[in-house]
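Before we start, here is the structure in question, set down as structure tokens.
Every protein chain but one is kept in place in this view of the complex.
Residue numbering begins at 1 within each chain, and the chains themselves are lettered A and B in the order written.
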Amino acid sequence: MNYTKREKIIAHTIFLTGTFFVLYPFVSILFLALSEPGKRISGFTIPNGIYFDNFIKAWNGGGFDTALFSSFVVVLFVVGITLICSTLAAYAFEKLNVMGTTLLFAILLLGLVLPYESIVISLYYTMRSYDLVNTYWSLILPQIGLSIPFSIFWMRASFRAIPNNLSEAAMIEGAGRWTILIRILLPQTIPALLTLTVLLFMWTWNEFLLALIMIQDNEMRTAPLALSYFAGNKRYGDPAITAAAAVLVALPVLIVYVFLQRRFISGMVTGAIKE
Amino acid sequence: MSNKNIYRPQSKFQYSSYLYIIPAFVFYILFVLFPLGDTLYTSFTEWNGISEKKWVGLQQYIDNLNNKKITSSIVHSFILIIFYSFLPIVIGLIIAGIMIRVKIYGLTFYRAILFLPQILSMIVVGVSWRWIYAPKGPLNVGLDYFGLENVSRAWLGSFDYALPAVGFIGTWVMFGFAMILFIAGVQKIPTELYDAAKVDGAGAISEFFNVTLPNLRGEIIVALIFTVTLALRNFDLIWITTGGGPGTSTMIPSMFIYKKAFQQGQVGSASSLGIILTLLIFTLVSLILISLRERK
Partner (left out) sequence: MKKIVVLLSSLIFFSTGINAETLRILAEAGDESTLTRAAAQFEAANPGVTIDASYLGWDDFMATIKLKLADNNPPDLAHGNQGFTVDGTLVQNGLIISLEKYADQYGWKDLFADGALAEFMWSDDGSTWGSGSLFGVSPVAEDVIVFYNKSKLDALGLSVPNSFEDFENALAVSKEAGELPIILGGADGWPIIHVWGIIDGAFVDPNHTRGWIFNPKNFEFNTPSRMDAAKKLADMAAAGYFGSDSLGIGYDDANAMFINGDGVFNLTGTWMTAQLDEGMGDNVGAFAMPTSGGSSVAGGGSFALGWHISSKASNPDLAAKFLAHLMSNDFVDDLMEVGRVPAQAPTIAPTSNLQAEVIASSNALVGANAKTFYTDWATPGMYDVVTQELQKLIGGAASAEDFISAMAAESLN
């Protein structure tokens, strides 16, 4: 391909502009959060020092310690159980020659496009009748259900990509379905599992509406919910403290992202297409 | 097990294989399909969440679709589609089109940054942008600095500008995703196609429309579906930035669903609105798939 110097400069300019555009809000908020407590900030000001006071006030005032803990618990269960269920199902679909896969896939497709805002009402009343409102289960169980379609499709694509010679060989030696899955196929799907974990982690961590409806107890709030209430209880009037709280909530996903960003991006991009 | 059989590449079908599927489907049916059916049933009733449900047939649908506030909320969602979907995709395509001609160093770095908005909770995004749009926030201060004082205003408080302002947040969230998606797609296009086009005397623009675009069909479909569904759903961002205001200028269907069900005790009406929203999304997704499908 011919690329002139001019085109290179244009391309770099575009990317740098895009980067600036993306980073501006981040940096703006970060500066706001790190600013001197009590000072009324306006606009985009570079703080004259690094002050963590806002973070401390946010942490103490917003109950973010329990909120982060709650989010972690929910994420743990949702990711764990979804991974297990969807891997088993994808294995069956792809490798176990199950009848009726087309029909089952069509049913799953429904869940991929369904806006869950439509079904939260019913979920709420169901949970309430089983006395599960205000428990972690009210968040965990629906989110597993909602994550199943994408996860099954994802893992199925992964299984599909594995050539069959190894499993055939194992079958000849008398290995059962379970053994083949665990010993042979699973190790080969670890990259896909890892990416799926990262995606599920992000989506579950960021979930808000479900928590808003199900969780009334402030001890059980997840991180985004705590942030929303914190920003609403503006007795902590200072936008700087709210900014600090926002940073706190974003931090876990950001950290995972920094280390695993390749997975994130390839996950969303390629997974979306495989759909 | 008989050695005499020719081994098919896959296991012999056994009913017990269904056991592998059951756990996943139990969750799916219980927490997705069943609520959907329940919502559908409730949409034909009048219910305040406490007493008995009263069957009213299609009345809720009629009332909702006749309600100007509800129909304008749907219009608002469509306006948001322009910001969440069309703008980012157009930007992404143009940039991807430029990309084919250049090899960029540091693409990984750019990708990592451009993707950042996608990973954040919409609440975090909303809180941040609320600050940016504030009367004395970075945007207005910046505008004043460049002498554009008469442009600066209370963005999220303006009847005319609140919806585009929120839409713009969506553009910010989505454009990096679109860019990355299309660049990855473009890199898969075999260079021979471009060489062939050049031989035919095609310029950059023609290249774009005849080679790049058609080969990005899959990616465009994905981007469209992803962004359009988000634009139509979108509860979190509206909740945290404007709450539907000022007035009802940024109200969207999902916000009405919440208010009706949980603040006004009109669960039947909210359910019917939920079904309407679902049907709307299904229709749009089908339209996208049908109209952009390969025609061979």
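What we mean here is this: contacts are C-beta pairs under 8 Å (C-beta built on N, C-alpha and C of every residue); 3 or more make two chains touch, one makes a residue touch a chain.
Remember, predicted model here, so these are calculated numbers, not experimental data.
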Message = Looking at the full complex, which residue from B:Ser16, B:Asn66, B:Thr191 or B:Gln263 touches the chain that isn't shown here?
response = B:Gln263
Query = Just one of B:Gln14, B:Asn48 or B:Ser206 touches the chain that is missing; which is it?
reply = B:Asn48
Remark   = Residues on subunit B facing the left-out chain by the touch rule are 48-50, 133-135, 153-159, 242-243, 245-249, 259, 262-265
Inquiry  = Touching the absent chain: which residues on subunit A qualify?
reply    = 40, 128, 131, 133-134, 212-213, 216-219, 228-229, 232-235, 237
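The definition used in the following text is that only the chains that are shown with their structure count from here on.
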Task = Averaged over CA atoms, how far is the centre of subunit A from the centre of subunit B? Could you give it in whole Å?
result = 16
Key: In the complex with subunit A, residue positions of subunit B that touch it   = 1, 7-14, 17-18, 20-21, 23-25, 27-28, 30-36, 38-39, 42, 49, 95, 98-104, 108, 110-125, 127-132, 134, 136-138, 140-142, 145, 172, 175-177, 179-181, 184-185, 191, 194, 218-219, 222, 225-226, 229, 232-233, 235-236, 239-240, 253-254, 257-258, 261-262, 267, 270-271, 274-275, 277-278, 281-282, 285
Inquiry  = Applying the document's contact rule, which stretches of subunit A touch subunit B when the two form their complex?
reply    = 1-3, 7-8, 10-12, 14-15, 18-19, 21-26, 28-29, 32, 42-44, 81, 84-86, 88-89, 91-93, 95-99, 104, 107-108, 110-111, 113-126, 141-142, 144-146, 148-149, 152, 164, 168, 171-172, 174, 177, 202, 205-206, 208-209, 212-213, 223-224, 227-228, 231, 239, 242-243, 245-246, 249-250, 253-254, 257, 261-262, 264-265, 268-270, 272-273, 275
